[in-house]
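Data block below; observations after.
Chains shown are a subset, placed as in the full complex.
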Amino acid sequence: MIIEQKLKELQIVLPEAPKPAAMYIPVKQIGNALFVSGQIPFRNGELVYSGKVGSERSLEEAQDAAEICVLNIIAVAKEYLGNLDKIKNVTKLQGFVNSEATFNKAHIVVNAASKLLYEIFGEAGRHARTVVCTNELPLDATVEIEAIIELIG
Amino acid sequence: MIIEQKLKELQIVLPEAPKPAAMYIPVKQIGNALFVSGQIPFRNGELVYSGKVGSERSLEEAQDAAEICVLNIIAVAKEYLGNLDKIKNVTKLQGFVNSEATFNKAHIVVNAASKLLYEIFGEAGRHARTVVCTNELPLDATVEIEAIIELIG
């Protein structure tokens, strides 16, 4: 339980894995690749951050939202895998930042998520990444992040 | 021809597979994964839904557009595979909803696509999903959806 130990060291308590409220599932596996559905900043059933960066939300709030998205990614992966040590690599993140059309720091928002993955998984947590803004997100969430995770074969 | 039979039961007639008007192809395979290009609501050569949700289009119209996108995904997969029974799983959808910056129900739009996949493919049709809004789409289409499909090995 190496990753669980690491979470403890970092004093991170995973939120409960968000349940999809609709006709999709949190993760789906193809070969060794685990596709994780886009996660928004829910914490234990409550949307913690809604509103746009550049007006309603600060950069710091959006970074916090990005971290919660990543914890949800880990939480749904854990629910599916049972044991987080089955994760070989975080392969890719795609991040969407709900923002005003003048907010050009989406990469700095999602970098908080990337940093957190590195702290938890070390080199295995370093990933390819695409970050863009969007004019709106489901439930007006501030950030949405999806992931592709490589599992131990 | 299990899936074709299911389509008949559901009284679904697949549209003709949209031809890319440009330098890309509708699907490309890597291993058992079939990447399907983003589909917009074309039906037999005509764009059925353009315009933004939250002003020019209703939620119901956008849901209908999402269903047409999914039928196009199935149509281009069929054109490539010959037989839809070669599909093992729908792994992932990514949906983009052309909307006003205040429309926070993109997930409900794309859920119509997810439901339709479940009706057609059953459990194999349940997928991971990411849905976001966008301020505009090619040809001002109302919805665009791409897919990753797992093929029988």
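Letters A and B name the chains as they come in the text, with residue numbers starting at 1 for each one.
Operating definition for what follows: a residue touches a chain if its C-beta (ideal position, glycine included) is under 8 Å from a C-beta of that chain, and two chains touch if they have at least 3 such contacts.
Note that this is a predicted model, so its numbers are computed, not measured.
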Homomeric complex, total chain copies (2 given): 3
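The rule is short, and it goes like this: only the chains that are shown with their structure count from here on.
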Distance between the centres, which are taken as Cα means, of chain B and chain A, whole angstrom: 25
Residues of chain B defined as touching chain A within the complex: 31-33, 89, 91-93, 99-108, 111, 114-115, 117-118, 126-135, 148, 150
Interfacial residue positions of chain A with respect to chain B in the complex: 20, 22-28, 30-31, 33, 35-38, 52, 94, 96, 101, 134-140, 144, 146
